[in-house]
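Take a look at this one; I'll ask things after.
For this depiction, one protein chain was excluded, whereas all remaining protein chains were kept in their positions.
Order of writing sets the labels: A, B and C. Residues in every chain begin at 1.
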Amino acid sequence: MTVSEMVNTFGNLGYQAIELNHAQKVLLQMKRDNAKIFLSFTSNMVTSGLRGLFAQLCSLKIPNILITTSGAIEEDIMKANGEKFDIGNFDADDVELHEKGINRVGNLMINTEGYMKFEDWILEALEKCYKKKKRWAVSELLKEFGLMLNDTNSILYQAAKKDVPIFCPAITDAGLGFHLYLFQQKHPDFIVDVVSDFGNILLGTSMDDKKGVIALGGSISKHHAILATLLNGGAKYAVYMTTASKTSGSMSGATTSEAKSWGKVKDESDIFTVIGDVTIMFPLAMIAALEKLEEEGLL
Amino acid sequence: MTVSEMVNTFGNLGYQAIELNHAQKVLLQMKRDNAKIFLSFTSNMVTSGLRGLFAQLCSLKIPNILITTSGAIEEDIMKANGEKFDIGNFDADDVELHEKGINRVGNLMINTEGYMKFEDWILEALEKCYKKKKRWAVSELLKEFGLMLNDTNSILYQAAKKDVPIFCPAITDAGLGFHLYLFQQKHPDFIVDVVSDFGNILLGTSMDDKKGVIALGGSISKHHAILATLLNGGAKYAVYMTTASKTSGSMSGATTSEAKSWGKVKDESDIFTVIGDVTIMFPLAMIAALEKLEEEGLL
Amino acid sequence: MTVSEMVNTFGNLGYQAIELNHAQKVLLQMKRDNAKIFLSFTSNMVTSGLRGLFAQLCSLKIPNILITTSGAIEEDIMKANGEKFDIGNFDADDVELHEKGINRVGNLMINTEGYMKFEDWILEALEKCYKKKKRWAVSELLKEFGLMLNDTNSILYQAAKKDVPIFCPAITDAGLGFHLYLFQQKHPDFIVDVVSDFGNILLGTSMDDKKGVIALGGSISKHHAILATLLNGGAKYAVYMTTASKTSGSMSGATTSEAKSWGKVKDESDIFTVIGDVTIMFPLAMIAALEKLEEEGLL
Partner (left out) sequence: MTVSEMVNTFGNLGYQAIELNHAQKVLLQMKRDNAKIFLSFTSNMVTSGLRGLFAQLCSLKIPNILITTSGAIEEDIMKANGEKFDIGNFDADDVELHEKGINRVGNLMINTEGYMKFEDWILEALEKCYKKKKRWAVSELLKEFGLMLNDTNSILYQAAKKDVPIFCPAITDAGLGFHLYLFQQKHPDFIVDVVSDFGNILLGTSMDDKKGVIALGGSISKHHAILATLLNGGAKYAVYMTTASKTSGSMSGATTSEAKSWGKVKDESDIFTVIGDVTIMFPLAMIAALEKLEEEGLL
């Protein structure tokens, strides 16, 4: 049985199975309708191993705009430079891990050493950028970084090659922030301009564009994708995937339905929320959609 | 029965009741031990009505540093200027709400009109700031805003009065971001410097300070609090309250235990995670702790 | 600040705080309106330490009918006979615990030894019952057990004293089931009649009675309470408290809203669902309601 066939059978099951089936149809419809697609994801998805899939989607020009958090940028660069993250378990002995220099994110394990190699790379990269100009919008900086990498599984690399801008509204919120700070201490006229980057995401699509949002997980990344489309008249399509529940009132748990009240998605939108682990839900829906897009000659 | 007595009885119950009891003890211990306290919260908690409690905590100098998201700043200012948010329900008809100009966040309802009044206020405030200087760290800007307000229930007002800095690493991720962008269009030399603000949060405490983290909800706010203490040697105390589960691998669900592997909290730390709605859990634990601090003459 | 005052302030907060406030009002209204109250709970709540509160509620004649699972019966008897359960933590080393003869339920620890004492007591109790008659409805048997205990903190004891029947539709699903089986091997004409007990719960209230359901947690206990009221015309009042989400489609996550489609609660019902840990939510709402009932002279 193929993934595509299984996602089809989900159309006959209840609960989240049919929601996943709907989500896949909306993913498909976004592309058929030539919508501009905002793909937002949290850094733990890059940690978890979805990095290669995101990079592949960029190389296929599925998303037009990416939005993520600083940790995702950092880990993408670390992995492009050869770092590997092991999979352990959720109930590991954390004191023991710390003594071994291993950092845990859920059931994933990251070596402290990898962060040191990252430091060397980023300082050199910032020097190169600084020589070009002093004031950088975040997405410009991330594109420069991408062009310095050489890894077809890297999100930054593929996005840079295909001119897919990456927005990261909280760029300082990771080790990267510390390196930016140290660099600015040396070069006080070095400026990371988050305000002008907000202009960039706004001008990235127009009121007339049909817009689609694929929000994986929650947090700032999801909120930013919704905000950016809202200010341009709202999205026509939206797929949210999350483990959070709407009863918490959090952005992670906010549903596509709530978005209608904000004009965040248009009333007539094709919108679905799937509750579940994105590491399982997203590959299922996306790969099934890609298979159909290929059949239709839309890839 | 007083709240304090009830939280005491939770010490004899299982599941999250005893975790809440532990959390209250850690809150108490942080203050007794004179730790520098980082309080992080997401904007939905300000929406939900915890704003007054956060403002009161600032006026009592309970937290030394606040970390939050842009929406919280925006709503604090809106409420200081007289806006009121109604409580509705999670299953409201969102299309109908949109037609009425009402925006929904969980079971809370916000009028579109309120956002227009906010626009007037913020543009005037930015003009005043711009006259003083051109380049602002985020926390400096938020302090200026606080000094312009006049509402004892306002977080920005109380924090400004008591010199509690407010950090907001993703300052553009709300309507506020749009206003900053429009203002910068008019004044291209106006700069919001997120990088130097990362220096401010780092220098806000030292390696030698005992540090405590109270992280309500997850997202960037929680991560930033943990990161800032980690780079100064780690927190000694940590209380996380969240509705998210650790099995998702998200920052919202990350437990105090995981933080040990990162050196994010020190191994010997007094740390507890309470799973549940912060609107209920935090007032319970905090008010019980305040009652005891008062008895001990520590308020 | 009293618990009652805190629950009042929850009326001004969003998310689950206001739902808890509503729940408390419905608890109050049920009694004022003289409704027949079905209280259902799962066995883990007895493990967790809510046993004393349930017993106290029976002694105050708050519920008219109890519904629970076999584990709750077993643990109530064990505790009445002096057994104590320790509180440990969710991430204990389970292999080590097993070697020590300790059994874990969440963060609660139970000694294997306690089960042996239970065996002695139950076999003697069954002999006494068998001498009276051969065929027992479950609730009759549980009343006999209650009358043999002598512990004011025991649910079975207080329920028996106050003529509150206890229904347990899956009576064999615990160690108790094994003892019943061994006893029946010796006395093949000993019959536990679950079918006639279904008649007892049906006849426990009439179509004309106003009925209220307080369902703590989910599972069979909750379903049975809803079913029994439905077959008598539906409940007028319902309060559900659970950690499960409605998106799972499970009975534990089923909301009071869904119940309307089944006629399980009447359309005009006063009904609320609170998402959160029952060990915290229920004492808060119930104690606040009891304080008001006392003020009104209704206790």
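Definition applied: contacts are C-beta pairs under 8 Å (C-beta built on N, C-alpha and C of every residue); 3 or more make two chains touch, one makes a residue touch a chain.
Remember, it's a predicted structure, so these values are computed and weren't measured experimentally.
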item	value
Contact residue for the chain not shown (choose from C:48, C:139, C:154 or C:273)	C:48
Sole contact to the chain not displayed, among C:69, C:139, C:154 or C:205	C:69
Hidden partner chain, residues of subunit C it touches	42-44, 47-48, 69, 71, 90, 92, 94-95, 97-98, 102-108, 135, 169-174, 177-178, 180-181, 184-185, 190-199, 202, 217-220, 223-224, 227, 231, 243-254, 257-263, 267, 277, 279
For subunit A, the residues touching the chain missing from this view	1-3, 6, 9-10, 12-20, 44, 47-50, 85, 87, 91, 105-108, 257, 275-277, 279-281, 283-284, 287, 291
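The rule is short, and it goes like this: only the chains that are shown with their structure count from here on.
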item	value
Per-chain Cα centre nearest the global Cα centre, belonging to chain	B
Superposition rotation for subunit A onto subunit B, Cα-based, multiple of 5°	180
Whole-Å separation of chain centres (CA-atom averages), subunit A against subunit C	45
Approximate Å spacing (C-alpha centroids) for the pair subunit A, subunit B	25
Between subunit C and subunit B, distance of the C-alpha-averaged centres to the nearest whole Å	38
Touching two or more other chains - residue numbers and ranges from subunit A	245, 247-249
